[in-house]
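See below for the structure under consideration.
Presenting chain A:
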Amino acid sequence: MIGPDTAWYLAVAGFLFGTGTLGVLIRRNPLIVLLSIEIMLNGANLALIAFARHLNDGNGQIFALAVMAVAASEVVVGLGLIVALNRKRVPLDVDRLSSLRG
Partner candidate 1 sequence: MTTVLILLPLAAAFVIWVLPLNDISAGALALLAALAEVGLWIQALVRYDFAEGGLQFAQQRTWFSDLHVSYHVGVYGFSIWLVGLTVVAMAAAIAYGFWAGRERTRAYMGLMLFLTGAIVGVFCAQDLLLFYAFFEAMLIPLYVLVGVWGGPGRMGATLKFVLYTMAGSLLMLASIIVYGLSENTFDLVQIGQSSSNWIFLGFVAAFAIKAPLFPLHGWLPDAYRESSPEVAAILSGVVSKAGAYGFLRIAIAKFPEPVQHYQAPILALAAIGLIYGSLLAFRAPDIRGVVAYSSLAQMGLVTMGLFAVNDLGLDGSVLQMVNHGLISTTLFLLAGMVERRTLTGDLSRLGGMARGRPALATVLMTTGVIALAVPLSSAFAGEFLILAGVFRQGWGWSVVGAVAIVLAAAYVLRLISAILHRDVGPAVSDSALDLRPAELAVVVPLVACLLALSAWPAAVTQHSFRGDHGQSEIEQGLK
Partner candidate 2 sequence: MIAAVQSFFARPHIDWFALAPVNTLLAAAALALLSAVLVPRRARKPVAATLSALGYAVAFGFAVALYVKSAHGHGVVADAFRRDRLTELAGIIVAGSGLLATAISYRERGRGDHVGEYYALLAAAGAGMLFFVGANNLMTLFLALEWFSISLYILCAIDRDRLGGLEAALKYLVVGGFGSAILLFGAALVYGATGAIGLPEIAAAGKEHDTLLLFGLAMIVAGLGFKASAAPFHMWTPDVYEGAPTPVTAFMSAATKTVALVVALRVLVTAFPGDADVWTVAVAVIAVCSLAIGNLAALVQKGVKRMLAYSSVSHAGFMLIAVSANSDLGGRALLYYLVPYAAMSLGSFAVVAARERELGVPVTFENMAGFGWERPLLGISMWAFMLGFAGFPLTGGFVGKFYAFAAAYRHGWTWLVIVGVIATLVSLYYYLGLVRAMFMRRTEDLQLAPRTDVRAEPARLLGGSPPRDALLQTAVVACLVVTVGSFFAMQPLIDLAKHASASLPF
């Protein structure tokens, strides 16, 4: 194939995934945490599509599309929760959400 090998794409995918993970692990604002999860999913998507291209197989792309939908749904629910929390005057800081512990 012309252009870089699949490996390069996968590298990018992996980098995205890693960055997303880092985001989830260090960020305290739930919104940004959600965004980071999106990045992880996108990394996975990129991997899927790269593989699909590499294997000349459509399943990967389908998978990717499905993932988009799922990601969207997760975001919807997540945002809903954030709104609900916000309505309870809860500061948007996941570190403050620790009434359940031990």
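Note that in this section a residue touches a chain if its C-beta (ideal position, glycine included) is under 8 Å from a C-beta of that chain, and two chains touch if they have at least 3 such contacts; residues count from 1.
Picked so that all candidates are chains of the complex that A comes from, given by their letters.
Model, not experiment: these values are computed from the prediction.
Of 1 or 2, just one candidate touches chain A in this complex, namely 2.
By the touch rule above, chain A contacts candidate 2 in their complex via residues 10, 13, 17, 20-21, 24, 30, 33-34, 37, 40-41, 43-44, 47-48, 50-51, 54-55, 57, 59-60, 62-63, 66-67, 70, 73-74, 77-78, 81-82, 84-85, 87-88, 90, 94, 97, 99-102.
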